[in-house]
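Report on the following structure.
Just one protein chain is left out here, and the rest sit where they should.
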Amino acid sequence: MTKDEMRDAILDAKKAKGTTWEALGAAAGLAPEFTCSACLGMNSLKVEPAEAVAQALGLGPDVAAALQEFPHKSWDKLVPTDPVIYRLYEIVGVYGETIKEIIHEKFGDGIMSAIDYSMDIQKEENPAGDRVVLTLNGKFLPYKSW
Amino acid sequence: MTKDEMRDAILDAKKAKGTTWEALGAAAGLAPEFTCSACLGMNSLKVEPAEAVAQALGLGPDVAAALQEFPHKSWDKLVPTDPVIYRLYEIVGVYGETIKEIIHEKFGDGIMSAIDYSMDIQKEENPAGDRVVLTLNGKFLPYKSW
Amino acid sequence: MTKDEMRDAILDAKKAKGTTWEALGAAAGLAPEFTCSACLGMNSLKVEPAEAVAQALGLGPDVAAALQEFPHKSWDKLVPTDPVIYRLYEIVGVYGETIKEIIHEKFGDGIMSAIDYSMDIQKEENPAGDRVVLTLNGKFLPYKSW
Amino acid sequence: MTKDEMRDAILDAKKAKGTTWEALGAAAGLAPEFTCSACLGMNSLKVEPAEAVAQALGLGPDVAAALQEFPHKSWDKLVPTDPVIYRLYEIVGVYGETIKEIIHEKFGDGIMSAIDYSMDIQKEENPAGDRVVLTLNGKFLPYKSW
Amino acid sequence: MTKDEMRDAILDAKKAKGTTWEALGAAAGLAPEFTCSACLGMNSLKVEPAEAVAQALGLGPDVAAALQEFPHKSWDKLVPTDPVIYRLYEIVGVYGETIKEIIHEKFGDGIMSAIDYSMDIQKEENPAGDRVVLTLNGKFLPYKSW
Amino acid sequence: MTKDEMRDAILDAKKAKGTTWEALGAAAGLAPEFTCSACLGMNSLKVEPAEAVAQALGLGPDVAAALQEFPHKSWDKLVPTDPVIYRLYEIVGVYGETIKEIIHEKFGDGIMSAIDYSMDIQKEENPAGDRVVLTLNGKFLPYKSW
Amino acid sequence: MTKDEMRDAILDAKKAKGTTWEALGAAAGLAPEFTCSACLGMNSLKVEPAEAVAQALGLGPDVAAALQEFPHKSWDKLVPTDPVIYRLYEIVGVYGETIKEIIHEKFGDGIMSAIDYSMDIQKEENPAGDRVVLTLNGKFLPYKSW
Amino acid sequence: MTKDEMRDAILDAKKAKGTTWEALGAAAGLAPEFTCSACLGMNSLKVEPAEAVAQALGLGPDVAAALQEFPHKSWDKLVPTDPVIYRLYEIVGVYGETIKEIIHEKFGDGIMSAIDYSMDIQKEENPAGDRVVLTLNGKFLPYKSW
Amino acid sequence: MTKDEMRDAILDAKKAKGTTWEALGAAAGLAPEFTCSACLGMNSLKVEPAEAVAQALGLGPDVAAALQEFPHKSWDKLVPTDPVIYRLYEIVGVYGETIKEIIHEKFGDGIMSAIDYSMDIQKEENPAGDRVVLTLNGKFLPYKSW
Partner (left out) sequence: MTKDEMRDAILDAKKAKGTTWEALGAAAGLAPEFTCSACLGMNSLKVEPAEAVAQALGLGPDVAAALQEFPHKSWDKLVPTDPVIYRLYEIVGVYGETIKEIIHEKFGDGIMSAIDYSMDIQKEENPAGDRVVLTLNGKFLPYKSW
């Protein structure tokens, strides 16, 4: 079973069961964001959460096994088209240099890791319109001389 | 004075004065992230913060005027090369679909605005290595039928 | 049923029935432009218009369900090739800066939303040749400082 | 004087005079949208409006002459980055096929001209937030067999 | 039947019958160039020539129907690779500015339509080597001010 | 003097003199289309027409010499943006396969040369709107086996 | 049978028979390089060599017929990746201007044809390592004025 | 003195002196093709040929020094536009797979080096039109297992 | 059996057997890195290691034969997306000029071969976090004049 087949099987089962990423994350004992990324094929799960997710969806051991495979992270479009994702790309374009300046000011020369990384999405209720609060948390990695 | 000339003048003055985005934000009465983005030419300031920034840097009214111009937001590279900014681009590629799934689960069909938007960067101290905490806060905009 | 399969089923049924977007929009209680965009897979319908469209086309509940899914908006060509669509792209290239200038003059710094948005296409009869009148109506979103 | 030099001279004079596209259009006896596009170098003016625009801005006959030159319409980015213009590009991507369907339904096989074309931008006041109303008006050109 | 299936059916039948575009054009009562472009899926035919072409090829009403569909004009390569077609692309690159200069000199500011358009290909016999004479005939469309 | 400097000098002198490509072609004893392409830097002239063109424009021997240099034919945009030139590009995209089919039917396997080539642009008066008649004439070059 | 199917059939039969391009060229009465290019679908053969090649490979008349079809020459990668082919691309990049200079010096303004063209590959034995000798032979085509 | 400045100085001096690559190669004691490539900045010369070339052109020691610098080989266009160079690119596209097949047949798995490489251009006189004979000679480099 | 089918068969068998590249390399008598690259379709094996690999995986002679075919080395993305591979691409971008400088300093004008090449990957244990040590070993190829 490839990661693509796994993804389709999970999304079909999730729709049929009417379950949520929130519930699947709880089943896995992990954040819904991480659980979702693994189900979409962009991360791997350890054996227990993999089996818990498969079981919660009523899917078999081939799905649990596929969830444990190390993924090949791939995307097709240099510039994403879906508006949800494009807005994130636009934020990188508009605010990327700003983020670089502030990180350098607070930490020195280095980067925010995208590997030692976690992410959280919250709904902030607001009478002027609810807000998406997306928190990216990555380890600072300093450049070293040698 | 173009936005590019303004940017160079501000960065030179900031280095000569040894000041920080933190201090410039305080002078402007705005967040350092927003102040920095305006100084880099990616946002405009109202008259008072524009004058406060120029004054804090010992720069003249042409800089204050340029800070108030509506910017043309532009970037050259479809895929950024600087590692700080590339990691953000990679996060959009790896986690973009995940973010879309979670937003749809929590809010329904719609997007996180990149216009009605704010952003905050904190340093999280951690014995295993300090962490960058980058919080993106954008209004949820639902698709409407008509 | 994927959005692509839904789209093909709808276009086939529409041709077989000899019906129009005008009629399908009336059945849905929505504008023909919005109804068409949902049938092409670029927007989602609420349950009642989705069922009305499926029924008007003699299609089953899988189509009605697929119409309610949140779409992934995607296009393949950075520069469109079909002349109808290329002319719109050319208008963006030729008149984009003009539109930006006029919006800034009338509204200040901000954008026209493509999400809180509607669109209308009319035929203007004219002895020198009929004209297409395409009206785009989007909420103005001002940039905010923070 | 090249079109680029003309553009810069006009934008500088417009800012210095504190005038508007509305006023410059009135001086030219043309719509502000068309007048603006000519001042940005994307269209040419006949002799009288060209001289009227130059005079309204206190600029010389070289500007009036440059306004009458036939332009070379050029843009650099296949995908625009400024959010105002990108949203228009996104509308072409998301709704291009819909517009093609509706034009074909109302007119038959053909296109909306981007040459025999006019454009109008209005501010629609709305308590839920003002709206940009952008009307594109182009002659329908049918494909002919031969 | 899609346009692609139609195209394959026509090219197969044309080869099996050993017929020519010349003959198919005569059957349709249209130029061979236009008939060929419709058979390749780049133009649509009215009902009578569509039925005449299908009949001349011994093909059924599905082909005749597909020939009447409004096409989606699409090509894959920004720069064509086949040498026959690349040479045309090269001519556009090398002589495009020249053609623009001469059109402006003879007609004023405007374009040659690619919609209100016809095309003719002749063989010019020549002892130094026969020549291809390709005549493009498009309506001049002047830019208008508004 | 580079070809670019030559081009600018010629276009400036042509505008100042109020002369035409028609007249410059007559001075050179060549077609206006070829003369224009050489003045734009895309072809070279032999010594006599080069001197005749320079003289007709009141320009010096450096221009005459530059006109005789072998050009480096170069263009920047894979897809042209100016509408006059884009329409030609669109014709190559829409009709390229048709032209290939007809050339193969009339001549066999081979191409129309873009080197042993000439081109002519005429204005066809027409009460429904004048037409541009663009004739491309290239030697047929057959593929040979070896 | 498409050219792609023909190619696969020929490569499979060639491997099964353990034959060579050298032998297939001899069977066809043509150079192995040309025969190979036709078998890969990049050139067409006349009826006799086509039948000879098919017969030498024990393949049927559909292959012989497909070999006679006029090819559509197509490649997918603007920059080739296979190291054998990339090195040729690199030679064009590094030495293209040199080749242009030398051709102009020896022949005047014009090109080496890629149509009236042949090619030969030899193995040059050399104690320091054998060498590939690749000879490209194309007719010089001079630019003509008109 | 950069390689670009060196190149311009050499091309200017070569034109002023009316000399040839043939003569410059003879002065350097090297092939005209190699000498030309070094003068264009794509190869480096040892001290004696560098001084000989500079002297033959009446240029100073800065040119001789620049000729000895190790070049950065760079080209701007993925697909070349000048017809002389494009035809070489087309040959790589059309015949690249053929060359790969023949090299593998004659030599086994490996490549023709573009580094341990020489090149020769001859004029072959021919009553049907002179021919360019371009010979590429590169060491065969076998892949090795390890 | 194509190289792609071979690759899938090998990866499936490797997973089913629970074996490693280390073990497969030992079976082949080659480095695990080279063995892996051949199994992924990027290199060819001689007959004995090919048969040893097939046997170690319990696969048939078609796999052994496919391993001996000369590969067509191909990759799809100009810029890789998987983070493991992107980091290597980033190293080429950030340190490519440095590597060129140091090679020129130590060896003179020339390159490191990617053909006469081997590669080794080791795990360096380190209390601050284990390290990947990737050693690339390629023959220096000097440019030669001719």
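The letters A, B, C, D, E, F, G, H and I name the chains in turn, as written, and every chain counts its residues from 1.
Definition applied: contacts are C-beta pairs under 8 Å (C-beta built on N, C-alpha and C of every residue); 3 or more make two chains touch, one makes a residue touch a chain.
Keep in mind that this is a model prediction, so the values were computed, not measured.
Touching the chain that is not shown, out of I:1, I:65 or I:85: I:85 (per the contact rule at the top). Even with one chain removed from view, chain A keeps its contact list with that chain: residues 30-31, 33-34, 38, 43-46, 49, 70-72, 100, 104, 108-111, 113, 115-119, 141-146.
As for the chain not pictured, it touches chain I at residues 20-22, 32-33, 36-37, 40, 42, 73, 75, 78-80, 82-85, 87-103, 105-107, 111-114, 116-117, 119, 121, 123-124, 126, 128-141.
The set of chain B residues touching the chain not shown comprises 77, 79, 81-83.
Criterion: only the chains that are shown with their structure count from here on.
Minimum number of contact steps separating chain D from chain H: 2. Rounded to a whole number, the gap between the C-alpha centres of chain C and chain F is 42 angstrom.
For chain B, residues touching at least two other chains, in rising order: 33, 72-73, 75, 78-79, 83, 90, 93-94, 100, 111, 113-117, 119, 141. Inter-chain contacts occur between A-B, A-C, A-D, A-I, B-C, B-D, B-I, C-D, C-E, C-F, D-E, D-F, E-F, E-G, E-H, F-G, F-H, G-H, G-I, H-I.
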